[in-house]
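The structure under discussion is supplied below as structure tokens; questions concerning it will follow.
Note that one protein chain is taken out, while the other chains of the complex remain in position.
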Amino acid sequence: MYTPIQPLFSLFRRLIVASGFISLLILLSGCSLDTRMSTFVTKGPVAETQYNLFMITIWVTFFIFLAVGGTYLYVVLKFRERPGDDRPLPTQSHGNPLVELGLIGVSILLLVIIAVPTVQGIWYTHDTPNTEAAKLGNWYNGTALSEGEEDDVLTIRVIGYQWWWEFEYPQLGVTTANEMVIPAGKPIHIELRSVDVIHSFWLPRIAGKVDLIPGRANSMWIQAGDDFDQWNAKLEKQNIDLAEMDLQQDYQDYLEDEIHNYYYGQCAEYCGDSHARMLFRAHVVGDDEFSDWIDSQKQGHNAPDGKSWEDWYAAYDADPDLLTGDINEGLKLFIGRGQCSGCHAIDGNPRTIAGVAGPSLTNVGERHSIAAGWLNHRNEDGSIDDDLQYANFVKWIKETDEVKPGNLMWWTRLGNGLGQMKEPLNDDEIHKLSVFLQTLK
Amino acid sequence: MSTAADASAHDAHHNLMVDNKKLFMWLFLGSDCMFFGTLISTHLIYRKLYPEEYDPTHLFSLELTSFSTFILLMSSFLMALAVSAMHKGELKSFRRNVCGVIFFGLIFLGCQVYEFTEFVHEGLTLQSGTFGSTFFLLTGTHGVHVAIGVIWLLCMLFYTQNGKVDAHESAVDAEVAGLYWHFVDIVWIIIFTVIYLIEFIGKTGGAH
Partner (left out) sequence: MSSTITETHTQHTGADSALKPERSQLGLLRPDHSKSVWISWLTTVDHKKIGVMYGAMALFFLLVGGFEALVIRTQLAIPENDLISAERYNQLFTMHGTTMIFLAVMPLNAAFFNFLVPLQIGARDVAFPRINSFSLWAFVAGALVINFGWLLEALEMFGLFNASGPTAGMNDFVPAMGWFGYAPITGKEFTGAGTDFWIMGLQILGIASLTAAMNFVVTIINMRAPGMKMMRMPVFTWMTLVVSLLIIFAFPAITVALGQLMFDRLFDTSFFATAGGGQPILWQHLFWIFGHPEVYILVLPAMGIVSEVLPAFSRKPLFGYAIVVFSGAVIGFLGFAVWSHHMFTTGLGKVATAAFSLLTMAIAVPTGVKIFNWIGTLWGGRVRFAPPMIFSLGFVWMFMMGGFSGIMHSSAPADAQQQDSYFVIAHFHYVAIGGIFLAVVSGIYFWLPKITGKMWKGNLSTYVAILSTVGLNITFFPMHFLGLLGMPRRTHTYLAGFGWETYNLVCTIGAYILATGIFLLVVDMIRCLRSGEPAGDDPWDARTLEWSTTSPPQVYNFARTPVIHARDAHWEDKYGPESRHTTYEADDGHGIHMPSNSWMPLIASVGFIPLGLGLSLMQAGVPFMGYMAIFGLITIFSAVALWAIEGPGGYHLHPKEATA
């Protein structure tokens, strides 16, 4: 027969010491909750709603934890068998239906506390609000919009590829990749599409995720920062005397803080080899800056040396060798031996518009990261580290398959990817291409 | 004879409401219900996605399918006769009826093979979009069930040919085979409705 070997308290003491040690370890590690992709420090109503609901579930479960866990500990300690215990056999009772029913009732009540705001939250986070202030016509002051679009909210179509993101602004006629630019405090309708496998669009601090599923038209909405009404409502809740404040000015000040925030996002549905390296960014700007950015995207780039594209291509067609310097050489590689223009568009350049299979490189020099957010060159103050940017371009072109295993640029299905070139790009060529790409801003 | 032939004769059963083998078959049929249910719901979801050019009413021949449906129903009738014969211990009558079931089952399979080849000639294949995929997978799976049933019954004919059978065990075996056959029949009636007939709702013309 079995003899109990271990006095129970020593076991529990060890367990408690151990768990205390873990908690301490985590606390000591100074883990802040204010991190780049934290769902605790939210911006805008969608993530805020989701966070508030999460906190409700936390409090309800914490209450259950205290009640049930407390009882459990009490029971285990109180009724434990001590050495030399001579209690008689416990009564062989079979339960108490009233207690059971009571507990079932309490559990249902507790769940209702979660259920009601959950349903409200589902409705709220589902439909893009179309307030007066959100209408495109009321704040966008770039080039004219077409009829009927003035009353819509800004729409961004997100298209997932293995393993990068395309951001299309269908109302404004602009396409960019991997770094989206969004206006502060405005609801934005997001259309989610995928061309290959399932991806998931997740900007933790702004909104929870929704999947991009091939053959299916999903959508969601995001908003970076409160609009005036939401901001105002929060002030009222805090009982701040509104009469004494210049509300519009204060709201502008509040918004100013949101502007130039830089949010990190990532694909959240397993999508193959380089799923871990399918990141993206959202750059928040003010209304005017947004309009300017759209215009600059639309305008595209000029040819090197201040030439017009016609002149440049005329010179190129006549005798490419006369176009010298790193930038010209880089561009020649881009449309020539490097085969970049077969997939990548640079708006403005008339011979790259065929590109569809790869990210648009318009203004790629302005982006704070390349390779779908994996290679970063952003300084703390939000400016771009030019040296690092150059190094990143070199690394990406040179070691494509290591930076992003399995990617199309290395192994194109047509059989002419970087990894399959008879004579790979040499270091000098890569240098020239990188220098050229850096000028795209 | 049955694949589930591990008779539990070795153990006294005290709470035997249904014979072990029969209960096993009922459970299998429950599982098979979910199996066909899944296939049929796939079809029902996907039939909304058919592009126009696959309008199935141009393909289906209701006359032929009604005929094969009738044949299958009749085979079920014969199966019922066979089971009842086995219960009475009339082995000859059992074997005669089972022959009929097999014959009708083969006619049904023949109709299906004919129909499949016709459709393929008219351009409907497994590869032609969602309609081809769900149609062939669903009806094909049913066809495989019928074929397995036919093989099963052939085995029973073979097994009973020397005329020596245990009365109770054979009655149970026959009943289990009967359950299977009736189930396959019922599934066909559902398939006939949701694949074939439903397409003609609101359409004036029949086939061709």
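Read from first to last, the chains carry the letters A and B; within each, the first residue is number 1.
We adopt the following convention: contacts are C-beta pairs under 8 Å (C-beta built on N, C-alpha and C of every residue); 3 or more make two chains touch, one makes a residue touch a chain.
Since the structure is predicted, the reported quantities are computational estimates derived from the model, not experimental observations.
Undergrad: Can you say which of B:38, B:117 or B:193 touches the chain missing from this structure?
TA: Answering carefully, the residue with contact to the hidden chain is B:38.
Undergrad: Given that one chain is not shown, which residue among A:202, A:290 or A:334 touches it?
TA: Only one listed residue reaches the unshown chain, and that is A:202.
Undergrad: Given the full complex, what residues of chain B touch the hidden partner chain?
TA: Contacting residues on chain B, toward the hidden partner: 1-18, 20, 23-24, 27-28, 30-32, 34-35, 37-39, 42, 45-46, 49-51, 126-130, 132-134, 136-137, 155, 159.
Undergrad: Using the touch rule from the top, list residues of chain A that touch the missing partner.
TA: Residues of chain A in contact with the hidden chain: 1-2, 4-6, 8, 11, 14-15, 18-19, 22, 25-26, 29-33, 35-40, 47, 49-51, 53-54, 56-58, 60-61, 64-65, 68-69, 71-72, 75-76, 79-81, 85, 87, 89-97, 99-100, 103-104, 107-108, 111, 114-115, 117-119, 121-127, 192, 196-198, 200, 202, 204, 207-211, 213-216, 218-219, 264, 266-277, 279, 374, 376, 405-406.
The rule we apply is simple: only the chains that are shown with their structure count from here on.
Undergrad: Measure off the straight-line distance from the CA centroid of chain A to the CA centroid of chain B, and report it in whole Å.
TA: From the centre of chain A to the centre of chain B is 53 Å.
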